[in-house]
Structures are given as C-alpha cells and as structure tokens.
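What you see is the complex with one protein chain gone and the rest in place.
Per-chain numbering from 1; labels A and B assigned in written order.
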Amino acid sequence: MAGYTLAELALHLGCGFVGDGETRIVGVCTLFPGLPGRVSFLANPAYRRLLGRTEAAAVVLNEADSPSCLVPALIAANPHLAFARLAELFAPPRRTEQGIHPTAVVDQTARVHPSAQIGPHCIVEAGAEVAEAVVLGPHCVVAESARIGPHSQLVAKVYIGPGVSLGSRCVLHPGVVIGADGFGFARDGERWVKVPQLGAVRIGDDVEIGANTTVDRGALDDTVLEDGVKLDNQIQIGHNVHIGAHTVIAACSGISGSTVIGRRCMIGGGVGMNGHLQIADDVVITGMTMVTHSLHAAGVYSSGLPVDDNRRWQRNVARFRHLDALAGRVRHLERSQTAPMDPEAAEEGPDA
Amino acid sequence: MAGYTLAELALHLGCGFVGDGETRIVGVCTLFPGLPGRVSFLANPAYRRLLGRTEAAAVVLNEADSPSCLVPALIAANPHLAFARLAELFAPPRRTEQGIHPTAVVDQTARVHPSAQIGPHCIVEAGAEVAEAVVLGPHCVVAESARIGPHSQLVAKVYIGPGVSLGSRCVLHPGVVIGADGFGFARDGERWVKVPQLGAVRIGDDVEIGANTTVDRGALDDTVLEDGVKLDNQIQIGHNVHIGAHTVIAACSGISGSTVIGRRCMIGGGVGMNGHLQIADDVVITGMTMVTHSLHAAGVYSSGLPVDDNRRWQRNVARFRHLDALAGRVRHLERSQTAPMDPEAAEEGPDA
Partner (left out) sequence: MAGYTLAELALHLGCGFVGDGETRIVGVCTLFPGLPGRVSFLANPAYRRLLGRTEAAAVVLNEADSPSCLVPALIAANPHLAFARLAELFAPPRRTEQGIHPTAVVDQTARVHPSAQIGPHCIVEAGAEVAEAVVLGPHCVVAESARIGPHSQLVAKVYIGPGVSLGSRCVLHPGVVIGADGFGFARDGERWVKVPQLGAVRIGDDVEIGANTTVDRGALDDTVLEDGVKLDNQIQIGHNVHIGAHTVIAACSGISGSTVIGRRCMIGGGVGMNGHLQIADDVVITGMTMVTHSLHAAGVYSSGLPVDDNRRWQRNVARFRHLDALAGRVRHLERSQTAPMDPEAAEEGPDA
C-alpha cells in the first residue's frame, strides 16, 4: 500500500505523535488549504491560526502548538527540519542514467567514473576528473583539470572553469559559472591592462549554488567556499573571497574581491560588500545592506531606507541633503539658549 | 513598390494624418537625427524641440503636438503604441525552419507539434510537450513533463525545468532559467538541510522574460506569473511568488519567496522585496526601493538616497548615524524653550 502510516513516520523521525497512528500519509502539502492524505507543518507562529482550517491529514509541529491542532500531529522540536526529512521521503527519485551520452564530448585524458552520468551535449576537457555517482545534466562544461567530487549534481548549463575543485554532494543549478576570470586590471595611462587571473576556486562538501550565480577564480591564490555554504540565485563572488562553513547568502548579493566571511553567517538578499573586508563568524546582515567596513563581532547589521510613500520620501530625501547643516543649526540653537544642555548630546560629533 | 504610403499607414492604425498622404515610408527611425523615407514618433514632451530638426519623412504624434511638426504626421492618441505597431510592420520576419534539428535530442515520449521548430543542440526530455508554432532557438532545454504553449519563442540557451508550464505567445530571452530549486533549507545545528522543492512554475499567455532572469519553482505549490507579465533582464523571482497580470518589472530586481504582487504594477530596476509580502494592484515602485513591508493601497512608493557629491554625502551620512540623538536634542530644545510648541510636531514620534 502506498505511503506510510503516521506511526511509521514518527519512527522515521524519532519523534512522538498525537492521534491515530494508522493515519495513512501519501505526500506533503501546504498548511492551507492542505490536502487530504498529506502531511504539512507549522514552524512560523504567524500561521498558527490556519491549524483549525487545514485539510491536511496530519501536521508536524512543536509541543506547544499541539493543543491547537484538530488533526493528527507529529511532535518535533524543529518542525521545519522534520518536515524537510518527510518531504525528502516523498520526493520523486532523481532519474539517472549511468554513462556518457553519445552527444557529450569527453577528452580521452579525462577520468570519468563508470557510475557517473554525463548528460547530452556536455563537455569534459583534458585532465578533468568526474567522481562516482556524479550527475552532469545537459549542456554542462567541466574545463581542463577541474574535479567534481562524489555524488555532486550539476543540474544543467553549469560552467566549471580550469582547475576548479568541487567536494562531495554539491548541487549547482542552471547557469552557474564557477571559475571565470576575476576583475583585475592595472592602470596604464587611460588604458587598463589585464592582470592574468591564475588562481582557481575550491569548493567544499555539501555546497549548493543557485541559478546564474557566478564565483570568480582567484588572481593568485584560490577563491574558497567551505563546507555547507549555500548560495541563492544570481549572487556574485569576487576573486579570492573566502566564505566560512555553513554560511548562507540570499539572492542578488555581491561580495567584492578578497573579502573573508566567517562561519554560520546569514546574509540577506541584495547585500553588497566592499573588497578586502573581514566579517566575523555568526554575523547576520539584513537585505540590501551596504557593507563598507569590516564587522568584527557577531550580531545583526543593517543599512538602507525602507519603502515609503513617494511624496514623503521626496521631502525627507531633500532634507537629508542638508542633514549636516541641520545638525549645525541644532548645535547653534543649543549654544544660544540659556538652559543647560544635555552634555552627552553636546559631545556627540559626526565622527563619533 | 517597397513600403507604404502615409495614407496606408493611417488606415492601418485607424488614425488621421496631416500632410501629403502619398509620402512613401519604408521603415522606422529615431526622431533625431531621423532618416529620410522613415517614420519616427514623439511621445515624451522633453523631445518636442527636436520636431523642427528631424530628417524623418513623417512623425507619429498626438493632436496637440501636430502644429509644431514641420513634416507630415500621423495623429494618434497614444503615439508610442501606434509607433510600436508601425515598427512591427517593418520588422524583419522571424526566420523559422519547422522541424527538429538533427543535433537536437528529443525524448521519444515528448510530444512536439510538427509546426514547431527545435533548434540545434536543444534537449526535450521525457513527457515534455511543445505546441504548434513554438520556436526553440539553439541550446534550449525543456525538462521532463514541461509544457510550452502555442507560438511561444525561447530565443536561445533557455532552461525550462521539470513540470513548468508556459502559455501562448511567450518570449524568453537567452540565459533565462525557469524552475530551478527555490532557496529552502532547515537549520540542523550549524548545518542546513535541504527542503525538497516540489512545486513547479506556471506562466500565463503573452509573458516576456529578459536575458538571464531566474524564476524558481515552488516549494510545495507553484510559482505563478499571470498573463501579460513582462520581466526585464537579470531579475530573480523566488519560490511561490505570485505576480498579477500585466505587471512589469525592470532589470536587476529581486522578489523574495511567497510575496504576492497585484495586477498592473510597475516596479523599477534594482528593487528588492522581502518575502511573504502583499503588494496591491496598481502599485508603482521607483528604482532601487527596499520593500520591507506590504503595500496595501495603489500609489507610488520609493526609498533610497539619490546620488550626491561624495564629500557632502560623507558629512550627511555621518550625521545620519546620530539622527535619533539629533531628534532627541531637538525635543530637548523644544521642552526648554518658553515659546509655545507646534502641537502637531510635538506629537509626532518615531513610530508614527
């Protein structure tokens, strides 16, 4: 019989359950509206009100939310993580066909493991190495001397440049470019002379890289992404950047050359970082922040102005252009009044 | 004889004309300098001064601008729209060759309409469907069970992921990636565990998507672009975003997961939106705005600081870091002076 019982799923997750353990589950679904025969989850408290309205057969949630749930429940300390494991259980198996597609072009000096799959129109250049159980989808390029570690998947249209190395179980989505030249030029009068980019890119295990993201090769040393780094779509990583293990970066961010980012950082979408910065471990940066200096301590950092009504924004922006003068006028007022000033405010200058 | 007379063009547009109806028009051109034998247009009043200097044989413009025009004119209520139709008339016909190029790889279970064109090195996977008069340019991938609606065009190097559906008359430019995995991970200690992305992308009719734009598949439900949506280049659309009909988004914008955008919105370039927001119909957002909360009413919205001289910007930015303190100092001054305060200003707090 298809699917699993609730009790079987609880056993799989190593968690408890509430309600009929024989409830049959054949897939996953959203909390609202939900689908009969499927299991959903509640992680964000904002959606707790939907518990009473779901048509799901069961819900993964934490102990505290259990009393509000009208259907059978799996009780997990981290419902999102438990749900990820359930979804994996029900995900359709990846269709793989071992071997090299007849339209692929594989150099005779490349080493391709027999269990690897090289898709249609792929190119594997001289000296490249493709390890066991690797899947190259259609239109991938693995340039000379690059190395793809075991069980990694290049979904489609991925470019891996010369000498790049990828660890185990990495997933690279369509349009990813790893190991293109960094942006290095030396001035010569009004012209710019290219500085040859000679480094590579080293990528650890369990790294995932989103569609159309680019990671440049180093100028002399390598660009490095440590184990477990997750990059969203359309991110740009400059030459010689080093990203610590388990750091995640959301879409459309750009990291300039030689910046070093710590472990377990969470960087929002559209963030820009200058080059040659140091970002500590466990730093959180909200979306669209402009990072112009190093951040030496863990914490939450931000910049930018949130959306506002256009007319109010126009008036405030016009005032911002004179903010320094406005501060001077306040200082002038403070000095000219007879009441005693707040000494703390008085000492505060623009460079404090 | 090549081209059309001015009178024939007026008939085609269903509009009036001024000047010699026998004026022969063989193409379109810019207003300045313009080209003999060609027709241009005036839509932006800023360019009205160029009317006296154009070498165009005729100009499409509205009634009010007609007296300033020294050459024959077509009189249209919406000159830009009328010009679009004229340009279409003179655009070179798209070169198409029906059938499947011998280098394409088409699975035997895919259904490809005989009138469709499958270009060189394309890949059409199992169960995919390519409808009548579709054109796949070179290097396109249509993954398993995806569906491309009638008369749609994938210009080149487009990736269409598993289960994605495209309506009629869509145009997707080179490097577009539809249906890559969304960015979904659950925390497990310091590691991140992938949440399988199981939804698809549903795209309506008459949708156009610019070069290197990415639209992620949904996590559970689908990501949706309704009819007539136009996306410029290098836009990122996160999983489960829903974009209403006839909304346009300019280049380099990023929309985070599960945000719902209304109909007929106009979103500028470089805009970033948080996830899980609601944007009403007919919202206009200016370029580089940081949208951190939902916008429940039609209107024009903005954020960001416009360009300024670097030194002035530095001084003002330094003051911004102390803006809260500055406001406190003003409040202190107000309290310590004897003159009556403006009650409105006094009530206005930071959270108003």
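Convention: contacts are C-beta pairs under 8 Å (C-beta built on N, C-alpha and C of every residue); 3 or more make two chains touch, one makes a residue touch a chain.
None of the values given here were measured: they were computed from a predicted structure.
Only one residue in the set A:Glu129, A:Glu144 or A:Asp282 touches the chain that does not appear here, and it is A:Glu144.
The chain not shown here is touched by just one of A:Val26, A:Ala91, A:Val195 or A:Met266, and that residue is A:Val195.
On the side of chain B, touch with the chain left out of the figure occurs at residues 28-30, 78, 80-81, 83-85, 87-88, 91, 95, 101, 103, 120-121, 137-139, 155-157, 171, 173-175, 206, 208, 210-212, 228, 230, 232-234, 245-246, 248, 250-252, 263-264, 269-270, 287-288, 304-311, 313-314, 317, 320-324, 326-327, 330, 333-334, 337, 339, 341-342, 345, 348, 350-352. Seen from chain A, the chain kept out of the figure touches residues 103, 105, 121, 123, 126, 139, 141, 143-144, 157, 159, 161, 175, 177, 180-181, 183-188, 190-196, 198, 212, 214, 216, 220-221, 234, 236, 238, 252, 254, 256, 272, 274, 285-286, 289-293, 295, 299-306, 308, 312, 315-316, 318-323, 325-326, 328-330, 332-333, 336-337.
Heads up, the rule we're going with is that only the chains that are shown with their structure count from here on.
Per-chain CA centroids place chain A at a distance of 25 Å from chain B.
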